[in-house]
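One protein chain omitted, others in place.
We call the chains A and B, going by the order they appear; numbering starts again at 1 in every chain.
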Amino acid sequence: MLVNWPMLIQQVVNGLTVGCLYALIAIGYTMVYGILRLINFAHGDIFMMAMYFAFFGITVFLIPWWAVMPLVVVVTTALGVLIEQAAYKPLREAPRISLLISAIGVSYLLENLATVLFTGIPRSFPSVPHFTEMVIVGQVRIQWLGFWVPLIVLALVVGLMFIVHRTKTGMGMRAVSKDMETAKLMGVHINRIIATTFGIGSALAAVGAMLWGMKYPQMQPYVGVMPGLKCFIAAVIGGIGNITGAIIGGILLGLLEILIVYFFPGLSGYKDAFAFIALILILLLKPTGLMGEVVTDKV
Amino acid sequence: MAEKKFTGVAARMTPRRGRDLTLSCAAIAAILLFTHFAMQGFILDAYLVRILNMCATYAILGLSMNLVNGFTGLFSLGQAGFMAVGAYVTTILFLSPEAKGALFYLKPMEPFLQAIQLPFWLSLLVAGLVSALAAFLIGFPCLRLRGDYLAIATLGFSEIIRVLFTNMQTVTNGAVGLKGIPPVVNLWWSFGIMALVIVFIRRLMRTSYGRAFKAIRDDEVAAESMGISLFKHKMMSFVLSGFIAGLGGGLIASIVGSINPLQFRFILSYDILMIVVLGGMGSVSGTVVAAFLITAAKEWLRWLDNGFSLGLFRVPAIAGMRMVVFSVLLMLVILFYRQGLSGGKEFSWQALIDFLGKPARRDLKREEGGKKT
Partner (left out) sequence: MSILRCENLVMRFGGVTAVDDFSPHVDPGEIVAVIGPNGAGKTTAFNMITGVYKPASGRVFLEQDGQVTMRDITGMRPDRVAALGIARTFQNIRLFKSQTVLENVLIACHVRVRSGLFGAEISWPRYYLEERAMRERAMALLERVGLQDAAGEMATSLPYGKQRRLEIARALATQPKLLLLDEPAAGMNPKETEDLTRFVYDLRGQMNLAVLMIEHHMQIVMDISDRIYVLDYGRTIAQGTAAAVQANPAVIEAYLGVEEA
């Protein structure tokens, strides 16, 4: 087979971009799961809200895009913490299934709320100068995003790793995810740690949402669901609860999706199904994911 | 309600049992009479009949989810997928060849499928079976997964089914969907199937298999150590649930009259989960009551979407407002009434009578405290 190198390079960069964005959102899932053992179904909808915040900031309030970005991160972080306080904190002692139902309830609420606030009419994410422009190197045409996304994600991950491994808050997070009861007895402020975790996850989702919007501008109230589910899957592939795993899982999943469609164009209609098949495969073959630890239930 | 007769238990026909049987028969007779007159168009107009049909269908769907989520303790979110299978199979088998020919204008339908035409009851039955088969195929890999992973996997598969239907142009007519499904579902159909499902599940829960399901819900490790094969019993529950959800999907197709893949998004599964949670996990009567309340209230609250006046100023029409009201309501139930409306209990005449306040009857109840039905 004759390989069309420029095309393949474009697709790999494309897959890497999507993968890095998946990674960014997957971190939010994996951190929350690590601490609360909860699939935060609302994470994808927080992502969606961030997209709308940015949209309204730019098109309605006419704030320049470079000022909107930090603003959106702040507002989304606040939203994430608010959700944790209102919907998850009261259920600390409840069975895990109640927490999961609550997460689905929040997701349902956010989607319905977005339909009311922003209407169900599909909108287009405003185009941001520079990022969406093309760079042409020889025959390869790549959006500036293709360079910026990996750089931004790398910077954020380095920052996150610093927080998790070098600060007191990070130590608390690691302690709580190992054993919440013991951590509590050791004087860790559980509620503060959990709120911080949600805040960080939401902030990363906000950055991811804006970059995502530049790449895939069409948006409606359910826009966060598919990326949300896929990013959870990415976190599972990498090993749930493990931040490095989430990053690897996200990038793998992004590359996988783009490259399968590139090599087998006939499957493009089924693109959204790949992630779920990958999930089933990984759970059957290596349930702990690529980087996860074995957990044995005590009997 | 049909009671299982065990020697000894049936022989002791207590006054309370006799009374309950009489009351049940009276209630059923009243419902039958009402339905009969309603069918003649005396009491209800077409709009109300349609709402009642929807209520009963959602009760069926809620029960199908409760069987898995409430009684067996699994967390499945795949109901929308099974409904889609049910709705499509029913429609494809039931529509006349001419109607199908007219619908498939982008690409002709598979000739074999186009030629088929079955009576409604048979279409519905086949739909249930195909849906059960889908549940079997999905359950095979998924039911080995732990609690919350199962939720994600079933949700994913229901979306895969939807993607599949969108792409199978020559079978499902793709994104355009199918229209003009004859409105054969009347109150007899919807309430009849609902009654069958209620009786089926209530009886099932009193058999050894039903007890095994509940044992799995209570404690998987203990159940397995007592010789209950987790996979086999989870599969039974899942396949039965798929069958019932398929019936529900088929009924919806005929009530609504047209179907397309977008109707069967995962959010539909959330709608049904809302019914189950509101009614109380593991309660048949709770699910039925919640299905009627929510479905009826959704219609009644349409004024929220159409705008209304508040004294001096007018609230403009906001599409989707009632769904926000429902989601807030759901969150309140989740946070403050975790057991749902029924508190996880079943309806009994005694409870109703106690509720209406007849102190004399309470003594009777106390006497029979130990003998649970």
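Please note the rule applied: contacts are C-beta pairs under 8 Å (C-beta built on N, C-alpha and C of every residue); 3 or more make two chains touch, one makes a residue touch a chain.
In this text, all values refer to a predicted model and were calculated from it rather than measured experimentally.
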Seminar exercise, completed: Where B:T22, B:S96 or B:T207 are the choices, the one touching the absent chain is B:T207
Seminar exercise, completed: By the document's definition of touch, the residue of B:V221, B:L262, B:A297 or B:L352 touching the omitted chain is B:V221
For this session: Name every residue on chain B in touch with the hidden partner chain.
Result: 4, 6-7, 200, 203-204, 207-209, 211-212, 214-215, 217-219, 221-230, 236, 282, 370-372
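What we mean here is this: only the chains that are shown with their structure count from here on.
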Seminar exercise, completed: Within their complex, chain B touches chain A through residues 75, 77, 141-142, 144-145, 147-149, 151-153, 155-157, 159-160, 163-164, 166-167, 221, 265-267, 270, 273-274, 277, 318-321, 323-324, 326-328, 330-331, 334-335, 338
Problem set entry | chain B-touching residues of chain A, taken from the complex the two chains share | 37-39, 87, 90-91, 94, 96-98, 100-102, 104-109, 111-113, 115-116, 119-120, 222, 225-226, 229, 232-233, 236, 269-270, 272-273, 275-276, 279-280, 283-284, 297, 299
